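After this line comes chain A, so read on.
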Amino acid sequence: MLATLLIFVPVAAALVLWVVPVAREVAGGLALLVALVEVGLWIVALVQFDFADDRLQLDAEQEWIGDLGISYHVGFYGWSLWLAGLTAVVCAAAIGFALWAGRDRARAYYGLMLFLLGSIAGVFASQDLLLFYVFFEAMLIPLYVLVGVWGGPGRVRATVVLVIYTMAGSLLMLASVVAFGVTEGTFSLADAGTSENDWIFLGFMVAFAIKAPIFPFHGWLRAAYTESPPEVAAVLSGVVSKAAVFGLVAIVLPHFPEPVADFRGLVLTLAAVGLAYGSLLAFRQPDVRSVVAYSSMGQMGLITLGVFAVNDLGLDGAVLHSVTHGLISASLFLLAGMVIMRCGTDAFAELGGMAKGRPLLATVVMTAGILALAVPGSANFAGEFLILAGVFDHGWGYAVVGATGIVLAAMYSLRLISGILHVRRGPRVTDEARDLRPYELALVVPLLACLLVLSAWPAAISEHSFPDDQPERAVAEATAP
Partner candidate 1 sequence: MSGPGVPWYLAVAGTLFATGACGVLLRRSPLIVLLSLEIMLNASNLALVSFSRLFGEMDGQVFALAVMAVAAAEVCVGLGLIVAIARRRLDLDVDRLSELSG
Partner candidate 2 sequence: MGEFLVWVIWIAAAIGCLGSGVAVVTLANPFYSALALIGNLASLAVLYLLASAEFVAAAQVLVYAGAVMVMFLFVIAYLGGRADAPWAGGTRLFQMAAVVASAALLASVLVAILLKAGGRLSDEADVERAFGSPAGIGELFLTDHLLAFEITSIVLLVAAVGGVVLGMRPERRPGEPEAQP
Partner candidate 3 sequence: MIDTPSVDWFALSPVLALLGASAVCLLSAVLVPALARRTVAAVVAGAGFVTAGVLACLVFDASADAELQIAESMTRDRLAALAQVILAGAGALAVLVSWGSKRRSHVGEYYSLLAAAGAGMLFFVQAGNLMTLFLGLEWFSIALYVLCALDTEREGSLEAGLKYLIVGSFGSGILLFGAALTYGATGELGFNQIREATGASDPLFVTGLAMMLAGLAFKASAAPFHMWTPDVYQGAPTPVTAFMAAATKAAALVVTLRLLTVAFPEQEAMWTAAVAVLAVASLAIGNLAALAQRDVKRMLAYSSVSHAGFMLIAIAADNELGAQALLYYLIPYAAMSIGAFGVVAARERELGVDVTLERLEGFGWERPFFGAAMWVFMLGFAGFPLTGGFLGKFYVFAAAFESGWWWLVIVGALATALSLYYYLGVVRAMYMRPGAAGARAIVAGGSPPFDPALAVAVGVSVAVTIGSFVFGGPLLDLAQEAAEVLPFS
C-alpha cells in the first residue's frame, strides 16, 4: 500500500497542479510540500520495513491484463527501498531548488517534476516486467520537457539525443520484455523463471547500459547534463541513472544467470573502461557540470562493476554506492546551479577565488567535493571499497582500474573544488555573488548530512539491502563453474 502511495501521491499532485489554476508561488509551495510528504512517506515505509524479512514488503497487487499475466504489482525489497528513499530526498531538494531559482510556467514545471518523482518511485517499486517498463519510459516524458523547455541554449539537441538514444535502448528492451514475458508466460518478476537466451539478455543490457550510462553508450550524457536546469540534472544523474541499477539487479541478475556469466567479462571490461574513461574526461572538462557529468559516468561504471561482481560485497557496495553517488552528484549539480545563479556561468575559466568571504559556500563545496572524491571514511568510499573488493574475485585488473579511478577521482574533484573556490578571483565572481543563503543551505546541507550520516554508518545500507537467501546467491550458484 505504501508503495502505491509513494508512486501516486506525487502523480496525483501533478495532475492537480496541471488542472487547477493556482498562483505560481502556490504551485511551487505545493510541489515542495508534496515532495516532503513523499520523504515522510518514505520514512514511514522505512520504519515499517522489516529488514530481517527477505520477502517483498509494503506491496500491492492488482491484475491488469490477465491473459498475458501482467499485473500492477509494486513493493519493495530492502535494497530498492533505499533507492526509493534516494529518489524522495533528491527530488525534494531539486524541487526546493527550482522554487528558489524561480522557474517560469510554474504549474507545468512543478507538475512535471512531481510526475517525474512518481514515475521514478514507480520504477523502483515495480515487480512486474511490463510495469517496470511503463515507469521506465514514463520517466522520460517529464524529463524531455523539463530539459527541453527550461534547459540551456543547446537544449533542443540535448533533448533529441537524450530521448531518442535512451528510447532506442528501451525499445530494444521492450522487444526483450516481450520475448521474455511471452516465453515465460508471465511478466511477474517473482514468478518468471530464468532464461538462457543471450539476445533477450542483450536487449535488457543495452537499455540499461544507455541509461546508466556505460561506455560507449554515453553519447547523450554531456549535452543532457549540461543543458538541463541544474536541479533536473541533479535528478537525472542522481536518481534516474539508478533505474539502470534497479534493472540490472532486479531483472538481469536473477533471470539471466547464464548470460550474465557468459557476458560478465565483457560487461566488467566496459564498466572498467567507462570508469577510467569518464574519470579521465572529467579531469579535463571546462566547466563544473561537465565534470560532474563525466564523473557520474565513471561512478556508474563502478556501480556496474559491483553489480556484475554478483557477490555480497559487490552488490551491497553497488546499492550503497548508488545511494551515495545519487546524493553527491545531486548536491554537486545543485551547487553548480547556485554558482551559476551567482556568476552566470560554471566555466572554470571565469570562476575561482569564491572561498574568500564566503565561508558557507566554501565549506559546502569543499565538503561535497571531498565526498565526491570518496575520501576514505566517507560513505562513497565505503561503497567503492566494497565494490572493488567484490569485483576482485573476477580479476585483479578490474580492481586495479578501480584503484586508478580513485586517483583520478581525486584529481578531478580537487580541480573542481579549486576551480570554484581557490586562487585568484575569476572574472565573473563579483561582490554581488554572495555567500549561500539559509534557504540554499537548507537544500544542500540535508543531502550532505545524509551522506555524512551514512559515512558514520554505511552498514545502514550495506547490511540492510539483501537479506538471507539473496537473489544474487541463486545467480552465484547457477553460474558457479
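Basis for inclusion: all candidates are chains of the complex that A comes from, given by their letters.
Here is the rule we go by: a contact is a pair of C-beta atoms (placed from the backbone, for glycine too) under 8 Å apart; a residue touches a chain by one contact, two chains touch by 3 or more; residues count from 1.
All values reported here derive from a predicted model rather than from experimental measurement.
Chemist: Which numbered candidate, 1, 2 or 3, lies in contact with chain A within the complex?
Modeler: Selected candidate, touching chain A: 3.
Chemist: Over in the complex, which chain A residues touch candidate 3? Could you list them?
Modeler: 18, 63-68, 105, 108, 130, 133-135, 137-138, 140-141, 144-145, 148-149, 155-156, 159-160, 163-164, 167-168, 171-172, 174-175, 177-179, 181-182, 199
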